[in-house]
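A single protein chain has been removed from this complex, and every other one stays in its place.
Then we have chain A:
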Amino acid sequence: MTPDAPATPDPVLAVRGLSVRFRMRGDTFVRAVTDASFDLRLGECLALVGESGCGKSVLASALLGLLPGNAETAGSAHLGDTDLMTAGENVLARSVRGRRIGLVPQSPAAHLTPVRTVRSQLEETVRELTGPPRAEVRAAAERAAERAAFPADHLDRHPHELSGGLAQRAATALALIGDAPLLLADEPTTGLDRDLVERTVDELKRHTGDSRALLMITHDLAAAERIADRVAVMYAGRIVEIADAGDFFGARGPRHPYAGRLLDALPEREFTPIPGMPPELTALPDGCAFAARCTRATERCDRLPAFENSVACHHTLEVQRA
């Protein structure tokens, strides 16, 4: 775990009350993210976990300004003194994407340009982001590949000639070129086998070091447990718990009933699914969104629980234990 510095510096990323909704036909809304708030500091890795369709990836797109045209946002997300929610496309394109936020994409094979070699893509990115003299581009691209442990003898291959693990490293190499202080990894391990998952997240952790912050969006709880300093659990568009990773996965355990059931679904634990399905983001209940699937739910849950002491629940697990 990262020890808290005595005087905590300003966070790399400060998200406050971030909401994203999509306007659909007939004036209905898909509320993908509701009122999300969290900080991310230098040297820290925050894992944002939750079931598929809970709004995790929309949050990532919002931070990068890559939402589709029918999206409406509220709240703020400060990266240094830039508010990513109000910054114009010019600012995002010229100074944020790649330069201040490095994106490690969900599906590296689809992220890379299929008709060009890895070398050509690295060189293009080096030229765009760091603008070295022309003679040094090639060497800089090779250094970028080496940094992500991408083997030099594979640089002249096309993406389809790479294994999943190598494609992942190529994408990571691209993400690191701009020396961005914030790394945003959106499901970096989907579909990889266990050894590769561990290697990929270990490498992300290593690249984060003390000089970057890492926001890893994932549904892979084992990957989160391996490298995260803190865990944020998302359900139906809301962050319902933020916890120290050691506490969350360790003896204390999660405090939100949903987080508890999510861990219990793991094959190394109970392997029991959570009954029912998450609510549709077009028709979220007024109260707690998890109440319909929760064994602890009472009439109090008809009221929306406030996010207090890092958890949003009327009946947290520790209260029951005490």
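Rule of thumb we're sticking to: a contact is a pair of C-beta atoms (placed from the backbone, for glycine too) under 8 Å apart; a residue touches a chain by one contact, two chains touch by 3 or more; residues count from 1.
By definition in this document, contacts and distances are computed from a predicted model.
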Select, from "Transketolase", "ATP-binding cassette domain-containing protein", "Phosphate transport system permease protein PstA" or "D-ala-D-ala transporter subunit", the UniProt-recorded name of the complex's unshown chain.
-> "ATP-binding cassette domain-containing protein"
Sort through A:27, A:89 or A:195 and give me the one touching the missing partner chain.
-> A:195
Please pick, from A:10, A:72, A:128 or A:146, the residue that touches the omitted chain in the full complex.
-> A:146
Of A:70, A:163 or A:298, which residue touches the hidden chain?
-> A:163
Just the residue numbers, please: which parts of chain A touch the chain that's not shown?
-> 50-53, 146-151, 154, 162-166, 190-196, 199, 203, 206, 219, 221, 261-263, 265-268, 271-274, 276-277, 280
